[in-house]
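With one protein chain withheld, the remaining protein chains of the complex are depicted in position.
Chain naming follows the written order as A and B, and within any one chain the residues start at number 1.
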Amino acid sequence: MSGSFVRLLAATALTLLAGTAFPGEIPQAERRSGYDFMSRETRAMQDDDATNPGMLGVLEGGTSWARKTGAAGRACADCHGDARASMKGVAARHPAFDATLKRPVNLEQRINLCRTERQQAPALAYESRELLALTAFVARQSRGLPIDIAVDGRVQPFLDNGRAAFYRRQGQLNLACSQCHDDNWGKRLAGNTIPQAHPTGYPVYRLEWQSLGSLQRRLRNCLIGIRAEPYEYGAPELVELELFLMWRARGMAIETPGVRP
Amino acid sequence: MANALVNVPPRARRGEVIEVKTLISHPMETGYRRSQLGTPIPRDIVRLFVCTYNGTEVFRAELHPAIAANPFFVFSTVATESGTLAFQWTGDNGFSATESAAITVD
Partner (left out) sequence: MDRETTRRTFLQAAVAGLGLGAVITVAPAHATPEAMQDAIRKVVGSARVSKGRVKLELPPLSENGNTVPLTVSVESPMTPADHVRAIHVFTELNPQPDVVSFRFGPRAGLARVSTRIRLANTQTVTAIGELSDGSFWSASAAVVVTLAACLEDA
């Protein structure tokens, strides 16, 4: 190898490492929510709280929030009071590191930790109507706020795992998330527009599901789509991917409850 | 347990045409789907939606499985007097839900 070529290689490597952009990463200024790729009609469904089907879940979650439950006979409201104040910003900061478990937990897991530890109530099943409603209610309190994932030495290894998963080819179709969502966003896949995959509206009312659903459900759906074995709900691999996706969407506004095709 | 979102303007002028928005939680199972094992999932839909204004019916919708899940209707009515708009949804398997909203008409 010639000296100038080695210098070029070294310079490229330094640029890649020093810059904020990982190879292929969407520049911050070009990031768009899935909302921007939807039709006018679907956007209208999300815009009006009176017509957004996800709001039915938020309403239900509000009722759960106030209901006493578990052996401790406590409602969320008994400790947290008015969710509009106490839950503001919480969804924008999750997944977040849990010092006891020594790993990040997502919002659904945080809610279940509260239920089991503080309310002495059984954990709600993943993707159950009640957990979705409660999560939607809590996340709704962060609507409009920018996603803000705190990254320190404890979180970094998990974030790196999530990032590696995003860029790793997998499944029978041997596709990496980045190939659609970094490299081909805005183009069409079988009649649908490929979004950039920023989880700004979760739990989301997906028209395909005709109900609210979590980010983990959506990730499993993608994994099934590329013919990879989907991780179980709550698996650390899914939480790490959630963590990376939320970090990748840092600064973008929470839209919960979003409506998506 | 179904919950509903209804949106009625709280005030209106007499004779004004107001817009009413209603949304109810219901899966609207069509009866045409099959489970993973191939067994048919029976139909379970809302069949009727009625809106009354101080007891008088002002709007009715007869639904079939082609109405999307979580049935949504926006319709109009004339603000005739102050009082209550009452909404009732009924359907398969004895489904019944009601909601109401007050309106002040000047």
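Please note the rule applied: a residue touches a chain if its C-beta (ideal position, glycine included) is under 8 Å from a C-beta of that chain, and two chains touch if they have at least 3 such contacts.
Given the structure is predicted, the values throughout are model-derived calculations rather than measurements.
**Q** When the whole complex is taken into account, which chains on show are touched by the absent chain?
**A** A, B
**Q** Consider the whole complex, including the chain that is not shown, and state which of A:T69, A:S86 or A:Q210 touches that chain.
**A** A:Q210
**Q** For review purposes, identify every residue of chain B that touches the missing chain, sorted by number.
**A** Touch with the absent chain occurs at residues 17-18, 30-32, 36, 40, 53, 56-69, 71-78, 80.
**Q** What residues on chain A make contact with the chain left out of this view?
**A** With respect to the unshown chain, the touching residues of chain A are 38-42, 44-45, 189-192, 207-210, 220-222, 224-226, 261.
In the analysis below, only the chains that are shown with their structure count from here on.
**Q** With centres defined as the mean C-alpha position, give me the chain A-chain B separation in Å.
**A** Between these chains, centre-to-centre, one finds 33 Å.
**Q** Applying the document's contact rule, which stretches of chain B touch chain A when the two form their complex?
**A** Against chain A, chain B makes touches at 3-5, 7, 21, 23-25, 27-28, 68-70, 72, 74.
**Q** Looking at the complex, which residues from chain A come into contact with chain B?
**A** Touch residues, chain A against chain B: 48, 50-51, 53, 55-56, 59-60, 63, 210-211.
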